[in-house]
Structures are given as C-alpha cells and as structure tokens.
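Removed: one protein chain of the complex. Kept in place: all other protein chains.
All chains are identified by letter, namely A and B, in their written order; residue positions are counted from 1 within each chain.
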Amino acid sequence: MNKYSTGLLTAVLAGTFNLAQADTIKMECAGFTGINKDYCAYIKQRFESETPHKVNFIELPQASNEKLGIFQQVFAAKDGDAVDLFQADTVWIGLLDKHLMDLTEHVKDMEADFFASAWQNNVVDGRVKAVPAFLDSGMLYYRKDLLVKYDEQPPETWEDLTRIANKIQLAERNTGKEGFWGMVFQGKAYEGLTCDALEWISSYNGGSIVEPNGDISINNPQAAKALNMAANWVGTISPKGVMGYMEEESRAVFQNGDALFMRNWPYAYLLAQGEKSPVKGKVGVMPIPKGGADGKHAATLGGWQWAISDYSNNKAAAVLMLKIVTDADSQKKLFFMGGNSPSRIALYDDPDILASAPHLPAFKAVFANAIPRPASATKRQYNRVSNAVLNATYNVLSGVTTGEKAVADLEHRLKRIKGRQWK
Amino acid sequence: MKLTRRQRYLRSKSFLYLAVVVTATFCVFPFYNAILTSLRSGQDLFLPNYLPTTFVWKNYINALMVNGIARSLLNSMIVATVTVGGCLLVSITASFALARIKFRGRQGLLFTILCVSMFPQVAVLSGMFELVRFLGLYDSLGSLILSYTTFSLPFTVWVLTTFMKSLPVELEEAAIVDGAGLWVIISKIFAPIMAPALVTTGLLAFVGSWNEFMFALTFTISGENRTVPVAIAMMQGSSQYELPWGNIMAGSVIVTLPIIILVLIFQKRIVSGMTAGAVKG
Partner (left out) sequence: MTTKILSLNTSLVRPQRNKRSLQQRRARAAWLLVFPALFLLAGVAGWPLLRTIFYSFTDAALDTPEVYNFVGFDNYLSFFDGEAYGVLGDPLWWKSVRNTLWFSSWSVSIELILGMLVALLMNQKFRGQGLLRAAVLVPWAIPTIVTAKMWGWMFHDQYGVVNDLLLRIGIIDGPLAWIASPTLSMWAVVFADVWKTIPFMALMLLAALQTVPADLYEAARVDGATAWQRFTRITLPLIMPAMIVALIFRTMDALRVFDLIYVLTSNSEATVSVSGYARDQMVAYQEMGSGSAASVLVFMMVAGIAASFLYAGSLYNKEKQV
C-alpha cells in the first residue's frame, strides 16, 4: 500500500516538474555513513527506481561546526554543483535562512505528521525551510539496578537527584568502588554545555536565555540558582573531569558502570544496552528532572533537518528525494539501521518499531516537550550567544564566579552582542 | 688502563642505549597505544591497558574497505609526491639564487616569502576557495597540489637557502671557470651535495601535505577525492556523537605506516654526511 502511495505521489510531483529530464542530485547521506551504508543504498535504490533521476552521495564531516564552515564556503560562492540536499543542524536554520530553498509549497501538508516542536524550529517568518530528519533531545539515564538496591525512585526533581546521587555514591564507594560517581554530563566548554545549561535554567522556570521575541531574560534568580546547583555537583557527585567531557566521555563513565546518572542524547541508549556493555539491562531513561517542585521538565531539542540549497540546479529532483527520505518507510529503515529516533509521531505507535524497541514510547514524551535553543530569536548571532552562554556556565562550574554574578555578566555581554536588535 | 677504557666504553654505550630506549618509548608509546586501541572493540576501548587483550581485525577491514581509506591512501600518495617534487624543483632554483648570488632586494625577497606563512590558515581559506573555483580545480586533487606546493615553499626555500649558504665558495668557482651554466651548477653540483638536506626537507614537506586537513576538507567534497586525514575525520559511528574509536585508530595506524617505510628507505640519505661529500668530492 505504502509503496503505491509514494509511487502515486511521485507521479503527481513528477507531473508538476519536468519528468523528461533525468537529473543527478548530490546529497549527503550523513549520520548514516561509515558502518551503515545499507541505509544509503536503500534510499538510492528507492530514488532511482521511483524517479527518473540519479543520486550521488557526498561526504561531509561529522562535527557540526566543521560542516557549517563548508556550507558557508559553498553558499558564499553560490555553488549549485556542490550539494543539493543536505542535513542542517537544528540551530542553523536561522543562520542559513537565506541560502535555503523555501519548501512551504511542497511540504506544508506534512506538518501534522511531525512533532510540532521540531517542525516549528524550521519555520522562519512563516516559511518552511527544512523538514526534521530525526529527533534528538536531552534525557536522563539512570541505573535501574542501583536505584532498586538502595530503595529509591527515579528522581522527579534535581534536588531528588542530588540527594540520591550523594547517598548512593557514598554507599557504593564504601563497597570498594572507589571511582564511582553520582552524575555525569557534558561540561566541556562547547555547544553541548549550552544545551545542558538551557535544560537546568529552563527546568527552574528561569526562561530560555533569550526569549522567542528577542528579549534577554537570563539575569534572574532562578537561572542563577540553576547554575549554582550544577556548580555544586562538580567535585561532589560529578568528577572534576566532567568539565572536559563531551558526549562520548560521559558515556564511557556511565557505560563502565561508574556513574549512577547521566545526561545524554538518545544515541547512548542502544550502546549502553548493547551486547558487550557492562550495564546491559540495567539502564533506564526518563525526562530531565524538574527544578524544584514548581519547576518543569525541560529537554533541549537537537537533531538534524533535511534542507535544500537555494542555489541547487536540480531543485525538483531534490524535492522528490526529500519526500522519500522523510516518509514513514525511510524513517523506519533509519531507525532499524541507525537507531535514529523518527520525527514522525505515528511511528512511535508503530507495531514493528515497538516490538524491537519497547523503550521508544518513553522518548516520545521527552521529544514532545523539547525546547529549542534560542537560535531563531538570535538569528545570525546565535553562535556568538551560545559561546557567551557556555563560557559563563563554564566559569560557574569551575568556581571562578557565582551563578548570580555570571548571569548579570552574561546579560551585559548578550546586550553587547545584540546591539539595537538581533540581526 | 685498557680495562678502564673498556669500562668507560661500556658505560657510555649503555647510557646511549638507555637514552635511545627512553626516546623511542616517548615517541612511540602513544602510537603503540593507538595500535592497542585499534585491536579492541566496544567496551574495551574505554579502559587503559598496556598489553593487547583482544585482536579484533574487523576495525582494519572496516577502515580499509568500508571507510575507503585505501582510496584515500592513493590520493594522499599522489598529492604528497607531486607536491614534494614540484616544491623541491621550484625551491632549489630559488634558493640557489637567494643563497649564492648577490643581488638587490635579496633580503626583502626572503622576508616576503616568509610572510606567506604568517597569516593564520583561516584567513586565506575563503580567498583560496574562490581561486580554486576560478581555476576550475574544485573537488580535484589539483587544488590540493597547488595549495600545498605554494604553502610549503617558504619553508623549503628558507631551509635550502640556509644550507646552500653554508657550502664553500670554491665549490662553484671551479665550475664557473670550466664555463658551466647555472642550471648545470645547480643540478650537477649542488643537488647531489644537498641530498641530505633535500631529503630532510622533502620528507618534512611530504609529511606536511600528508597531514594537512583544512584545505583538504574545504577543496574536495566527494568521497573519491578525499585525502587521508579527512577520510579519518569522516569516519562516523552510528550517530552524530559516537566516535568509532577502533576504526579511527586502525585508520591512523594504516596511514602512518607509509611514512615509517619512507623514513626507513631514506634514512641513510638523511645523514649521508654532506660535508664529507663536499670535501672529498
């Protein structure tokens, strides 16, 4: 059934564009290369059998900022040959806006099928500039076995988490596990720290640093409190080295069984539950805790978006491919082959997926409430804002300054960056 | 007397070998660590170990075949070899002029050449990108050869100039008396004597272009034109965050081997004693 409907769709679309011409599009098969070439082969096969066009894959670096550097060069040159269809980071949409093709006409009827938070992130001034490829958001990992052993429940608030972590860390160390820690997260001075900080601040109702209307809201006691809380972890329930950790460093500690809690992205789940993992079968996931009883669960939105270069010479063919890679079949394949969480809501109730991944419904609640970083509001200045935020947070973590002083300084710095208005 | 001399000899020999062992360990240990890592998988990757525990060759097969390191090795070979060849040719003539001929503006010229390597790489990147596209070299090995040759020039010119200056004047005077042209003097007299310096600078330039990352990343975009460092950087796990550490290390070990072989081949040349040659020859 599904095959037919896509075929039909393709035929309709092909009618609107010019079918006679067979184009070769260049696209990135990012996030899935390396070990998972199967997925690329799958979409290539589908594209070339369902449309008259051909596809060539290009490879781009994995690190987000290096990739951005390349795109900026290509777009500066208005190069129509380098790339047609590619994946953009969640925070790039505002930044690359003028180089992205307006997809509104082609995809507007798909909106209801996707998670609203993710879809809205890609809308600039009412125009849809990208379609969510897969979802990512922060979540809390915990050791089920240890919580049971010490008769504790998964923490509802950060205060709970701190208390439980202190207690279990002490008890575990007394059993001879010298290197056991309560909590690990991403504390290195890089984009990941902005994500973590946003979660802390937002969970205490401290706002989202820069509000959607462009107001700078960081200078408030709740935000300061959130940062102070995290600073108190360092050296008590978190190792000092956490300030040098990115995702993989924290996963190493957690997966070796040396940490009770971990803040990370969904990718860590399959790995931590993997065949050789020492904590296999002992891992639970839950939403990021609330900041106090009045707080809220706040998870930073991540993930990648399919977008088309506005300089592309093969826009029609690229749109066809975009439809293929974002349809339910492709997303299912992507989940099975690469473990990436689908951006289509319906797939979270799909029997095939549930059968192989019973943990996925737990993710659904997290994704639905995920909050975007202030990328749309700060437009082209986002990287500068993020850099100021992460350095301020890092300074609080390292004890150079206090939460209260840091948020005041940060407000001043953000105002300097903003000038009269965000542009 | 004889005994003490022998004792002294033994003592200095054992000091020498101790120093050799310490130096070699210091230089090779991280590489050894990389080899160990490349033979592990999954959880074992995270734990410190000093002896091989497992032998997972899968990482090597992955790196060579799936990630296309084999192809990148060939690309890097071509780029680095052509770069070194072109660079040495251009710079030996230039440095002969700069070292052996007195002419107006020589000092200024030397400093201007040096200036090229004073800009941070990021500053020339976007201009280079335009140039490469203008010349139609985008996404080809030619773009890399051109940029590496240019940016290795200051170094090779300076080093060769310094070495040429240190050679005795009598060397070419005889040739001038014989009526030899400049080209003959350069290729027949200087090049052979300079062999160790040429090999050393050539080797350093080779490794320089072998390792260069930023230009390679920016000027090529399709998989078949990747050079080695970019290919390694492109290795991906199943997600954005995961680092396929075993594969990366296997790749690094593979790409380091050609350099080691190169050194072993050329090492006699590096130190064939150029002054000895100059005096005797």
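To be clear about the criterion, a residue touches a chain if its C-beta (ideal position, glycine included) is under 8 Å from a C-beta of that chain, and two chains touch if they have at least 3 such contacts.
All of these numbers come straight from a predicted model, not from anything done at the bench.
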item	value
Displayed partners of the chain not shown (whole complex)	A, B
Candidates A:Ala22, A:Ala41 or A:Ala76 - the one touching the absent chain	A:Ala76
Option touching the unshown chain, where B:Leu10, B:Ala70 or B:Leu114 are the choices	B:Leu114
Residues in subunit A touching the chain absent from view	65, 68-69, 72, 75-76, 95-96, 98-99, 179, 187-190, 239-246, 249, 252-253, 256, 258, 380-381, 383-384, 387, 391, 394, 398, 416
Contacts of subunit B with the absent chain, listed as residue ranges	13, 16-17, 19-20, 23-24, 26-28, 30-31, 33-34, 46-48, 90-91, 93-94, 96-98, 101-104, 106, 109, 111, 113-128, 130-131, 146-147, 149-151, 153-155, 157-159, 162-163, 165-166, 176, 182, 196-197, 200, 203-204, 207, 210-211, 213-214, 228-229, 232-233, 243, 245, 248-249, 252, 255-256, 259-260, 263-264, 267-268, 270-271, 273-276, 279
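In the analysis below, only the chains that are shown with their structure count from here on.
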item	value
Interchain centroid distance [CA atoms averaged], subunit A/subunit B, Å	39
Subunit B contact footprint on subunit A (complex, rising order)	30-37, 56-64, 66, 69-70, 73, 76-77, 79, 82-83, 136, 246-248, 252, 255-256, 265, 267-268, 270-271, 274-278, 304, 338-340
Touching residues on subunit B, where the partner in the complex is subunit A	41-44, 46-47, 62, 66-67, 125-126, 129-130, 133, 138-139, 217-218, 221-223, 226, 230, 233-244, 247
